[in-house]
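Removed: one protein chain of the complex. Kept in place: all other protein chains.
Entry: chain A
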């Protein structure tokens, strides 16, 4: 089973009220070094077989028609999950 990651972020020029609330809350926990925060969305689309170029193309089309609204959001990543490095340091 393959999986495609799609990431969507609010456009830079669009005020992100949720991100603003997050950055407002961080100092209350002592995180004073973060001066900004923006909140986006991550989707994981599953397919039966491998993530082929055709699958990625379909995922990009889905990302641009349904998963994002081009007026307020940008699709910032469409990728095979195995190509997405997830670093979690304990």
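As a convention for this text, contacts are C-beta pairs under 8 Å (C-beta built on N, C-alpha and C of every residue); 3 or more make two chains touch, one makes a residue touch a chain; residues count from 1.
The working rule: contacts and distances are computed from a predicted model.
Q: Report the protein name recorded by UniProt for the chain absent from the figure; options are "Ribose ABC transporter permease", "Cupin", "Phosphoribosylformylglycinamidine synthase subunit PurQ" or "Putative tricarboxylic transport membrane protein".
A: The record names the chain that does not appear here as "Phosphoribosylformylglycinamidine synthase subunit PurQ".
Q: Which of A:18, A:52 or A:82 touches the chain that is not shown?
A: Touching the chain that is not displayed is residue A:18.
Q: When the complex is taken as a whole, what residues of chain A touch the one chain not shown?
A: 10, 13-15, 17-18, 21, 66-67, 69, 71-72
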